[in-house]
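One protein chain is absent from this view; the other protein chains keep their places.
Chains: A, B, C and D, in written order; residue numbering restarts at 1 for each.
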Amino acid sequence: MLRVLVYDNQTSNLEEMTDPKQVLTAISDTQKTIWVDLTKPSQEEAKLLEEGFHFHAIAVESALKEGERPKFYSYGNYSFLLMEATAASNKGSVVKLSQFSAFISKNYLVTVHQKDVNFIEDTINTIKSEPELLNRGVGFLLYNLLDGLIANYFPILDKIDNKLKTIEERIFQRPNQQVLNEIFKLRQEINQMRKSVSNNLDVLSLMMRHDSMQSSEENRMYLMDLYDHLMHLLDMIDMYHDMVFTSMDAYLSSVSNNMNNIMKVLTAITTIMMPLTVITGIYGMNFDMPEFHWTYGYVWALTLMAVSVIAMTLFLRSRKWL
Amino acid sequence: MLRVLVYDNQTSNLEEMTDPKQVLTAISDTQKTIWVDLTKPSQEEAKLLEEGFHFHAIAVESALKEGERPKFYSYGNYSFLLMEATAASNKGSVVKLSQFSAFISKNYLVTVHQKDVNFIEDTINTIKSEPELLNRGVGFLLYNLLDGLIANYFPILDKIDNKLKTIEERIFQRPNQQVLNEIFKLRQEINQMRKSVSNNLDVLSLMMRHDSMQSSEENRMYLMDLYDHLMHLLDMIDMYHDMVFTSMDAYLSSVSNNMNNIMKVLTAITTIMMPLTVITGIYGMNFDMPEFHWTYGYVWALTLMAVSVIAMTLFLRSRKWL
Amino acid sequence: MLRVLVYDNQTSNLEEMTDPKQVLTAISDTQKTIWVDLTKPSQEEAKLLEEGFHFHAIAVESALKEGERPKFYSYGNYSFLLMEATAASNKGSVVKLSQFSAFISKNYLVTVHQKDVNFIEDTINTIKSEPELLNRGVGFLLYNLLDGLIANYFPILDKIDNKLKTIEERIFQRPNQQVLNEIFKLRQEINQMRKSVSNNLDVLSLMMRHDSMQSSEENRMYLMDLYDHLMHLLDMIDMYHDMVFTSMDAYLSSVSNNMNNIMKVLTAITTIMMPLTVITGIYGMNFDMPEFHWTYGYVWALTLMAVSVIAMTLFLRSRKWL
Amino acid sequence: MLRVLVYDNQTSNLEEMTDPKQVLTAISDTQKTIWVDLTKPSQEEAKLLEEGFHFHAIAVESALKEGERPKFYSYGNYSFLLMEATAASNKGSVVKLSQFSAFISKNYLVTVHQKDVNFIEDTINTIKSEPELLNRGVGFLLYNLLDGLIANYFPILDKIDNKLKTIEERIFQRPNQQVLNEIFKLRQEINQMRKSVSNNLDVLSLMMRHDSMQSSEENRMYLMDLYDHLMHLLDMIDMYHDMVFTSMDAYLSSVSNNMNNIMKVLTAITTIMMPLTVITGIYGMNFDMPEFHWTYGYVWALTLMAVSVIAMTLFLRSRKWL
Partner (left out) sequence: MLRVLVYDNQTSNLEEMTDPKQVLTAISDTQKTIWVDLTKPSQEEAKLLEEGFHFHAIAVESALKEGERPKFYSYGNYSFLLMEATAASNKGSVVKLSQFSAFISKNYLVTVHQKDVNFIEDTINTIKSEPELLNRGVGFLLYNLLDGLIANYFPILDKIDNKLKTIEERIFQRPNQQVLNEIFKLRQEINQMRKSVSNNLDVLSLMMRHDSMQSSEENRMYLMDLYDHLMHLLDMIDMYHDMVFTSMDAYLSSVSNNMNNIMKVLTAITTIMMPLTVITGIYGMNFDMPEFHWTYGYVWALTLMAVSVIAMTLFLRSRKWL
């Protein structure tokens, strides 16, 4: 789907276009700030990138393929930026990644993405209501989009936070193999997310170091702000990474704690019952024992057993095994 | 709350102001050294930053929001510094972080913070009693504030030290799941503190590399002193980090030691009692055994059992299991 | 085996040569783009490199030996590139490495390899069908070959993926020592592959930093594309590395889970049966007990035992050990 | 305690001074090489540093306080060096750290330390016997002092080596919780020492990079020699660090080995005795069994039990559990 916003810096007029030819004419007018957005581009729209805008074949291919690594290339009069974006995930896994590409020129920006991304819609709406924002140029528009892209990571962190809390509760209530599998899955998702954020960060710092993007002092401020946001994300992800490892340690120690309890009970039972077995064994021997002739022989035997149980219980208490 | 100290370098006179308009007039007089402190700024006071002092919107936003990452931006004639500060924590968790922002200009310093921070009060009192300290300029004032900010971390290290000592004692007296949870919590707090100090350090070294802050040799000395303090903090935190891991290892080995003791007792009981069961079992068989006809048959059986107990005990001793 | 493709940039004519002498004459004609490929070079063909093309002895030796480390040397008017390539592995281990060498000059490219490599065949076929591709120079030819070399790594990742899935299934169905050995083997293969890719990456970035390779903007684009592909490979390998470690953790916890189940059963049996042994022991004593004279003495004893079994079962249920 | 050695480069005469005023006069004579040593400086002597020599307040404060981090500051015409030194430790912990400060000027050196350090005494004695060594300047004097400071670390490594050997022996003879605690303690001391050496190394490389210290080629050689010594120390500490971790692994596996032996014995006892219990149980039943009427019924039962014991023993042998 092709959507084009054309802003005239002189008349402050915002126009929507649909005809590709009209767009190609508009971009040659440096008095205009133009944003071309391609959502799930059709083959025809895809062709426009290479043949209409004359972007480099490798960049166009990257923009259209899914699963590319974040990258920033600079080609003389335009730059190509590809970043990972988070996509709306219905359920199941927490993290789902999509990609967002932008061709950045002096007076126009072409964005390409295969999935509906909410920050695109948001920015379109913002611009429609306040067109004069485009007065601040393509750099400011890109800043707004990337700010949205980065902001989208935070709800995922919230989800991870929730999952961690659920996991922690279950570890202390009833640790089982299933909890562990969830910990493993979360660990992998956090790793995946770390990679994604860190790759985006690499690309952003590449972009910051690149001359053309630093043209205005204003632009530099915006890029540094984005950089800080991504660094903040990384700090938080590292914290969750730590917490997942703590969860695993807690799980393992909780399991071993249960095992220890079982061993204690086993010991207690054995320690208490074994002497009883020996006593009954003795009086089960077919000797003609004196005790058999006592009036209270049976009582004597039962008393012996009770004493043994009490003694053993006290012994276990003293060792804190009961 | 707005507090303003205006020091006249020529008359050595210290004046307190409350009217924002007066302040804005004062800062244009380069003969004056001015410190503006905003504690929990009201919306009106916050507006002053952007509209009165004309600080950059992004910097002002960072200064007013909580939970920002430490940063240092330089804007032509002023710099913006944001550092993490430790806040007074009543109880529960050891570490509690707040943030401290400063706008640094040639002849005035604007500090912003959302929480009451003791080092601000201390510096205000010092200056009120010795106004001529402001003669040494904004850099020296900032040095005093950051020195206080860093010094605030040390009491937290003392708390961590105390916690670690309590934990260590409990590990060897009665290791249980609760001790482990405290170790996990402490580990996370130390990690968090490490992040905080290391982020502050990054910002400080950014500031040191920045020209304007190094104007005087004197300033460079002060910044290097702060840098050394933060590095010292990091060294100590790393040491505590090590100690927490040692605690965890000690806990685990203490638990496994207990388990081994249980196994030893279990073995001992089984080893000692099993032969008794067999002996009583034999003489409980309904054969017409010769022993039943001996005069001391019963005594013989009991002796056999006593010998077995002694033999087994000696065997266990030789293996050091008793 | 010697194969030579000679392309005349002016006549757009592609010629195949077999006579080494003819080749040496052709390379001095800068209007021609020449590709010389040596598969498992015979001693005579090997001599050609040093004596015919006058390549440096050390470079030639590296190209002919197997087991060399990826490297890039620049010698005035030509460069030497050695990269690790994946070789077709029949079965058993997943990763099997071979090596690919290239001598890169202005108008000719000499490639040397000891194993049949499919991307060489593919590129030869492509060129035979579209000779004008050689119009874009030696750099583009090299790009195509290295692109093929890198693409060959991806099927190996698929194999690793399959193995990991099989391993994961077996871990939860029946974890045994054999699964663990496969995990160990896979871990080592992933490490080996990581090393290989990372070494290739080092060489590529060395090549990118080298002036002569960056002559045209076009070349730079191609090298950056290859770089991105290798970085993407590394990201994926790191992910599999993570997953193998997760598998190991899963295996260990699965084994310890089984062990815990065994302990629980052991406890349950002991807890349930021990009281029965004591009860039967008591009534097996040769005292003249009152119970023996009761009409329902035997029933009483059996009831006692049933009650004991029920009580113990409830106790175990309450502790969630059954 | 103040000790001053004044060497006249022209007359090769060595003079000891005690009067601070005399010293301050001497240092202005560039023909003299002067070494001022302050051991546990009194308040009056401490004042001399700031007021007599006019050293910077921050440097003087660092030199007088204990527990500072190694640092190197350069102030125009003099430099300040602070390094960690090992102090004589009577017993208990292996590592005990003190600090050594030096103010380095063109023609005089002021050293400050709170503890008696043997290398100071040694250097004083060397100079008294060979005063002409001071002819080689302040740099050579400093080299001698730092060489002694570094050499002092090696005896500590010997102590660590001895401790490790004792620990290793005890691990295989009788592993207990106490050995583990000693391992933990040693690990922490090695970490502490690593930190200390690595901080000193940082300071030394800072000093090497600083122009004034590299004035002569000779000085550079000496500093590089010190650097090599510290790097060698680090290599050795890393080796001991490795060995401590190996000791911990050895301890853990030794403990688990003991546990396994216990389990084996438990299994053996259970496996051998259980059938006996069953056999005696059977012949203890009150049925009128045919065996009771056999002449050798009792012998038969005993034979059965003997056979069972032998069979079980062979079974355990076959599994290598006995």
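Operating definition for what follows: a residue touches a chain if its C-beta (ideal position, glycine included) is under 8 Å from a C-beta of that chain, and two chains touch if they have at least 3 such contacts.
Everything numeric here is computed off the predicted structure, so don't read it as measured data.
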Shown chains touched by the chain that is not drawn here: C, D
Residue of C:Arg174, C:Arg209 or C:Arg317 touching the missing chain in the full complex: C:Arg174
Full-complex contact with the absent chain, from C:Arg3, C:Lys115 or C:Arg187: C:Arg187
Absent chain, residues of chain C that touch it: 56, 58, 68-69, 71, 73, 75-76, 174, 177, 180-181, 184, 187-188, 191-192, 195, 199, 248, 252, 255, 258-259, 262-263, 265-266, 269-270, 273, 276-277, 279-281, 283-286, 289, 291-292, 297-298, 301-302, 305
On chain D, residues whose C-beta touches the chain left out of the figure: 172, 217, 221-222, 224-225, 228, 231-232, 235, 238-239, 242-243, 246, 249-250, 253-254, 256-257, 259-260, 263-264, 266-267, 270-271, 274-275, 277-278, 281-282, 284-290, 319-321
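Here is the rule we go by: only the chains that are shown with their structure count from here on.
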Where chain B and chain D overlap in contact partners, by chain label: none
Same or different contact residues where chain C meets its copy chain A, judged by the half mark: different
When chain A is superposed on chain B by its C-alpha atoms, the rotation angle in degrees, nearest 5: 70
Sites on chain C at which at least two other chains make contact: 284
Every chain pair in contact, whichever chains are involved: A-B, A-C, B-D
